[in-house]
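Let me begin by handing over the structure; questions about it come next.
One chain of protein is taken out of this complex; the other chains stay put.
Just so it is clear, A, B and C label the chains in written order, and each chain counts residues from 1 on its own.
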Amino acid sequence: MKDWLTDTEALTLKGQINLPYTWWVGDVGSRFLIALRDEKKILGNRCPSCNTVYVPPRRNCGRCFVDINEWLELSDEGVVSSYTIVRFSHELQPLEPPYAYAIIKLDGCDVGLVHVIKENLESLKNGARVKAVFKEDRTGKILDIDSFRLI
Amino acid sequence: MARRVAIVGTGQTDHCSHRPDVDGREMIHEAVIRALDDCELTIRDIDAIVIGNMDHFESINYVDTWSVEGSGGVMKPIMKITTGGTTGTSVAIAAYYHVASGLFDRVLAIGWEKNSESDTTAAIITCSDPIWDRFSYSGAIPSLATEAVGYMNRSGATQEDAARVAVRDRTHALNNPHAHLRKPITVQDVMDSPMLAYPIKLLDVCPRTDGACAVVFAAEGTAEKIAPKPAWIKSCAVRHSITWFGDFDFNAGLMSLQRAAKEAFDRAGIKNPVEDLDVAELYLPYSYAGLKWIEDLGFCGPGEAPEFVGEGNTDMGGKIPINPSGGVISTNCIGATALIRVAEAAIQVMGKGGKRQVPDVVNALATGFGGCFWSDVVVMSTQRPY
Amino acid sequence: MTTGRDYSKLLTVKFDRAMPYEWSVGKYGSRFFREIIEHQRFVGIRCPKCNKVYTPPRRICGPCFEELHELVELSTTGTLVAFSVVNYPFPDPNTGQQRPIPYTYGYINIDGSDSIFSHIINETDAERIRVGMKVRAVFKDKAEMRGDIQDIKYFELLNK
Partner (left out) sequence: MEKIAIVGVAQTTYERRKKDKTYHDLVYEVTVAALQDSGLTLADIDNVITVSNDFLDGRTISSMAVGEAAGAHNKNISTVEGDGTFGAFYGAMRVLGGFRSTLVVAHSKGSEGSSRFITNAMFDPIYQRPLGLDSLSSSALQANAYMAKFGIAEEDFAKVSVKNHGNAKNNPYAQLPMNITVDDVMRSKKIADPLKLLDCSPISDGAAAVIIGNEEIVEKSKTRPAWIKGIGHCSEEYFLGDRDLADPRALRNAAERAYAMAGISSPLEQINVAEVYDAFSYMEPLWLEGLGICKPGHGHKMIEQGITTMDGSLPVNPSGGVLSAHPILVAGLARIIEATLQLRGEAGARQVDGAGTALAHGINGPCGQSHCVWILGAEV
């Protein structure tokens, strides 16, 4: 068996990791997602220390490390601060490409929300104004906002 | 030259089976705030952070970067350490070296897990080798059962002897407001609980817990200013020697613990552990470990553990109380579990144990267990090392 | 739940997609599977320093940090070192489905080898299995073999 290493063909094993995950959204996140679901409203909240208005809302400000309690309703319109048009596909994407991801600064908010834009991609540019389109059937998920559309 | 390092503050969530009210980051934040409050620091005082858990338990990749809002890592150095069950002690030891290196003065160690977010058995199965073991592996219990049988055969220990360990830990948990399982049990309860794999029954093993723990480490010169009675790290040692499941000798002692303990005890000047140590927080994931492994630590001779434990030497008020916190059998948020051992040992040294305080603690021991029968050992003290 | 709060209004997000992998078996492991396919036999590998025989073959002996080359032909029989009849239900991460239970997980010392080999034993009645029993590997039909651990169907108990 001297030369066994050279004349052994290397095999592979095809497999998967298939585990069920259920992430708890928590008090703060649930209030945000329930407002999307039940009222088609986008809620944010404001850090009492640095005044940053966050979306999605946070239990605490990561920068100031203080609890956040002041909630406010944000506009469902905002400005595209950056975007990409996706042209490759994979099974975790919620849409068939091409579609766009955009970081959207909603009016009244200090941070951007990442979401998708489906239509008029040729007109999409940095600084474009967009408006949230809500799904008909909403289940308390971030994709209860179906997408943002160009105004 | 390495700097001396002490633990100056600890914080834990109130551990329980499910935390639907917080996401992972928010749960971590709770523990961090409690640790900072404990030593009256703010996040601005923290120079660096070490965090750990098990990736596939919550399916979060890059937990270090995901966590920053909760952990306090915004515009701070943060890194992730993961070694399985020993993650918590590995995180603590990493925080120790952050400070000992001289690069950071105050470092936060964080361990956490939300076991309720997946199926713990299924997740643990993914730790087995995909080529050889994963199709048949069913989690840790069969191999622990094998270890238990080997120990019973050698020592003559009975199932009741092991149950006594579970009863001790669960009784101690009644004194710990953070513990997950806080309901007293009897030896009979353990014996009557469902058999999982002979000789292990449901009440012999740890629960599945959501929880987080945070511990603040500080350098000599700083530590004394933060805490009136810091818990000095005297030594830490680690053995993760086995790679293959089939290499563990079920008919011998826990070699990794023997070796890690020897190194740590030698460096800490611990000659007779029962005499020299005042309290031990041991990572005992199941009751039989509370017999076999204390022999590996040298608390008693081979085969003597049933009697040693039975006589009450490891109870509160005994020669060397084990797990005043209630131990792993009362709380098991896996990535936090070994860090909780370190935190609880430090609490004892600092004299902050409240109802679970062992009087006049000078030296305390914390251990971690995980991976392929791996062990970590940390010795701490009211006295400075060397 | 321990806090007694009503959590029913709180939301969850779920994910249960299979993350695909294709793991390399390596030459040492591949040789083991090939011996099963071609000769329905096991091979181990001997450390020249400590003389231990490891099954399945591996590249190095950890304690000696020595690279291993000497394959050792082994029989397909062994001794049961430990077993566990698995009765509790759980989702199998290999399939995403519940793993069929009961089944018996066994640690086997293959004759001529010094390490423990884990596989399935085809007996789920705990009363009929004892540690120390002789066991023998039962292979799949050659045509069905795929070069993986399940080319061994299970180990059967000898001398019941």
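Methods note: a contact is a pair of C-beta atoms (placed from the backbone, for glycine too) under 8 Å apart; a residue touches a chain by one contact, two chains touch by 3 or more.
Given the structure is predicted, the values throughout are model-derived calculations rather than measurements.
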{"item": "Option touching the unshown chain, where B:Ile33, B:Ile46 or B:Ile81 are the choices", "value": "B:Ile81"}
{"item": "Residue of C:Val25, C:Ile110 or C:Ile152 in touch with the missing chain, whole complex considered", "value": "C:Val25"}
{"item": "Absent chain, residues of chain B that touch it", "value": "1-3, 23, 54-69, 73-84, 90, 93-94, 96-98, 100-103, 123-124, 126-127, 129-130, 237-244, 259, 263, 370-372"}
{"item": "Residues of chain C (touch criterion as defined above) contacting the omitted chain", "value": "13, 15, 17, 19-27, 29, 58-60, 62-63, 65, 67"}
{"item": "Contact set of chain A toward the excluded chain (per top definition)", "value": "10, 12, 15, 17, 21, 23, 25, 29, 33, 54-56, 62-63, 81-88, 90-95, 101-105, 111-116, 126, 141-143"}
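The rule is simple: only the chains that are shown with their structure count from here on.
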{"item": "Pair of chains joined by more contacts [C-beta pairs], A-C or A-B", "value": "A-C"}
{"item": "Where chain A and chain B are represented by their mean Cα positions, the distance between them in whole Å", "value": "36"}
{"item": "Chain A and chain C, separation of their C-alpha mean positions in angstrom", "value": "42"}
{"item": "Sequence positions of chain C contacting 2 or more other chains", "value": "10, 12, 15, 21, 23, 25, 29, 91-94, 148"}
{"item": "Multi-partner residues of chain A (each touching 2 or more other chains)", "value": "13, 15, 17, 19-27, 29"}
{"item": "Parts of chain C lying in touch with chain A, wherever the complex brings them together", "value": "9-27, 29-31, 33-34, 69, 71, 91-96, 147-148"}
{"item": "Chain B to chain C touching residues, read off their complex", "value": "14, 16-18, 20-21, 59, 119, 121-123, 125-126, 130-139, 141-142, 145-146, 149, 180, 196-198, 241-248, 250"}
{"item": "Parts of chain A lying in touch with chain C, wherever the complex brings them together", "value": "1, 4-5, 8-27, 29-30, 33-34, 91-92, 140-141"}
